[in-house]
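Removed: one protein chain of the complex. Kept in place: all other protein chains.
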Amino acid sequence: MLLHALLIMLALGALTPFLWLICACFKEQQDIFASAFLPWGQLGDLTLDNFRVLFDREPIGRWLFNSLFLSSTLTVLVVTTSSLAGFALAKYRFAGKRVLMGMMLATMVMPGVVLIPSSWLLMYKLGWLNSYAAILVPGAASSFGTFLFMQAMKSVPDELLQAARVDGCSELRLWWEVALPIVRPMIAAFTLLTFIGAWNSYLWPSIVLQDESKHTLPIGLATMVGLPGVNTQYGVLMAGTFLAVLPVMVLFFVLQRDFISGLASGAVKG
Amino acid sequence: MTRGTPRQRLWSLQHRYSAYLFVLPFAAVFCAFFLYPLAQSVVLSLFRSVGPRQSRFVGLDNYGFLLRDPLFWLSVANTVLFTVLFLILQVPLSLGLAMLLNSERIWFRDVLRFAFFASYMVGNVFVAVIFMVLLAQRTGLVNRAIAGVLPSVGSEINWRGDARFAMPAVVLAALWLSMGQAMIYFLAALQAVDRDLYEAAAVDGAGRWARFRHVTLPGIRPVLLYLVLVGTIYALQLFELPYVFFQGFGPRFAGMTVVGYLFMNGFLAGDIGYAAAAGWVLFVLISIVAFVQLKAGGATREF
Partner (left out) sequence: MLCLSVASGVVVAVRRGPAKADVRLWLYSEEHARAYREVLPAFSAQTGKSVGLDLIPQQSLNTRLVSLFMSGRTEGELPDLVELEIADVGKYFRPTVNEVGLLPLNEYLGNSGFREIAGLSAPGREGDNARCQADRRIYTFRSGRWVFNPDRDRPDAWIDRIVPNRLSAWSKQGLIFGVPLDVHPVTLSYRQDLWAQAGIDPEWVDEAGAKRRPTWREFQKKCLDFQWFWASRGVRDRHAMELFESQPDMLVCLLLQRRVTVVDETGALHLTDARTVQTVAFYAQMVAGQRRVAVESAGGAGPWANDIVQGNICAFLTPDWRLADLRQYAPQLMGKLRMMPLPRFEAVGPAGGNVPDMSDAPTSTWGGTMIGVTRSCKHPDDAWKLIECLDFSDTGIESRARNANSLPALRDYWDKPVFHEPDPLFGGQRTFELYIELADQAPARQETWSSTLGRYGLGFALNQCVAYLNKGGPPVGLEDYAASQLKRVEAYVKRCIDHGTFE
């Protein structure tokens, strides 16, 4: 019981900023900072205006679709390349393995901000500026992801792989049918987190995507902030942030199952 | 290998080279889009340039100036402080949380999991904004809560303006943001630990702590190491969170991290070559730390 109480308290604490966000979506501009959560004395002041303004004035639908497309495609790409490469690094010996791992580690370590002007120039030379390719292609390789899958794939028992090989399995099928199901919880976790990372990613897309019609949600929300400190429509901004969070929430609930079922479907109990 | 039918030859070929093929998509993108800009930035750091036609080769001058700059070293100190505080708090807390949420006896497991994860979903910039509001001196919820218990102290704590509270504020915000993420990875790793091992240990008479030490920890060890490493790298590269929170670099530069220093010189003052040099020095620092960590974690055995 004590445990539950503690957890619930912690959970409430963790949720507090989130709750503030939800309340702010429905508050009038002047109430947003006047009352902590809800203007208890004037509940009638709650309004849907923020959302209405959001849809009328800003092309939020377009931002939503752009973000959806980019995030989902990118996640698929990254999970594929990372799990493939992680599998190879965990289970195979090959020339250049050490070099590759060293370089991977090295680039995880480089602050991304420094690479921006050079990467930007590269995009320019390739003619990819202002196209989705500039985000999807370089983003498809994630050292973090590969490293993570490498660690996760270690738990795939070698005997299982050997047995499958003897059964006549091709290497690719080994990956698809043997390794992936075992690390399924990790796939779910990584998918969720990569999607969120891509969904919230702001700096690089804002520099590369020039047309307003290609903007993603974070970029769109940032333009609503306007001049620093001037005229920020906090209510509308919070409404936008809230909408931006909804798809992620959905994804979370969907993928939660995978964490649990991953155990059931794992062949480790063999 | 004996020469067999063409099919058999193909089979053996693909066995030998499949590893390379697997790694290929990753490596190709990686080389093209990381290594090339990386190399370019080395070149940039050796120049002082203010425009396309105005570049001067200065060799290692940028680096020399950098290493003698007291502000740079202050930012290094800030960054290291943050990293240490962050890791000490984040890893045990999120592991503990994941373990709690993993046990069978919890009600509303899904909801609780969601509650802790919610913070990660909202994104870096939003976290900074919301903490700006929460930690406001008079109206912020945190100070109001403190004032409820200790009235005279509550309204005087100036999170954003006082150099003593600046770093704790950033740590708080960063913890809130990233615990959800670490928790998710730990959850996934905990699922993979074989339940049979727990039962076996229980049968052997191992208590909870012993079970934790000898079953859980080794089972999640790769992921634990990964998270510590990633957490370190994240902390050492921290920039956006304090920058948005302080709308600058904090009182007496207490909120300036190394990347913040880089940003100030490179993008606010316009000297990209100098920023590249700072980036490379940071790179060296982080590499050393990462290498030490991996060695200590025994991961170099895998190399």
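Each chain carries a letter (A and B) given by its place in the written order, and its residues are counted from 1.
Criterion: contacts are C-beta pairs under 8 Å (C-beta built on N, C-alpha and C of every residue); 3 or more make two chains touch, one makes a residue touch a chain.
Computed from a prediction, not measured in an experiment: that's the story for all the values here.
Novice: Using the touch definition from the top, which of B:28, B:42, B:87 or B:133 touches the missing chain?
Specialist: Final answer for the missing-chain contact: B:133.
Novice: May I ask which residue of A:8, A:22 or A:76 touches the chain that does not appear here?
Specialist: From the options A:8, A:22 or A:76, the contact with the absent chain belongs to A:76.
Novice: If the hidden chain were put back, which of B:92, B:161 or B:218 would touch it?
Specialist: B:161
Novice: Could you list which residues of subunit A touch the chain missing from the display?
Specialist: Residues 29-30, 32-34, 62, 65-66, 68-69, 72-73, 75-76, 79, 116-117, 120-121, 124, 129, 132, 191, 195, 203, 206-207, 210-213, 219, 222-234 of subunit A touch the chain that is not shown.
Novice: Contact with the hidden chain only, please: which subunit B residues?
Specialist: Its contact residues with the unshown chain are 48-54, 56, 61, 65, 70-71, 129, 132-133, 135-140, 155, 158, 160-161, 163, 245-253, 264, 267-272, 274.
FYI, only the chains that are shown with their structure count from here on.
Novice: Cα centroid separation between subunit A and subunit B, in whole Å?
Specialist: 15
Novice: Along subunit B, where are the residues that touch subunit A in the complex?
Specialist: Listed in rising order, the residues of subunit B that touch subunit A are 11, 14-15, 18-20, 22-23, 25-30, 32-38, 40-41, 44, 97, 100, 106-107, 110-127, 130-131, 133-134, 139, 141, 144, 176, 179-181, 184-185, 187-189, 191-192, 194-196, 222-223, 225-226, 230, 233, 237, 239-240, 247, 258-259, 262-263, 266-267, 272, 275-276, 278-280, 282-283, 286-287, 290, 294, 303.
Novice: Quick check: in the complex, which residue numbers of subunit A touch subunit B?
Specialist: Its residues touching subunit B are 3-4, 7-8, 10-12, 14-18, 20-21, 33, 36, 80-82, 84-85, 87-89, 92-94, 97-98, 100-101, 103-115, 117-119, 121-122, 137-138, 140-141, 143-144, 146-148, 151-152, 154-155, 165, 170-172, 175, 182-183, 185-186, 188-189, 192-193, 196, 199-200, 202-203, 218, 222, 228, 241, 244-245, 248-249, 252-253, 256, 259-260, 262-263, 266, 268-269.
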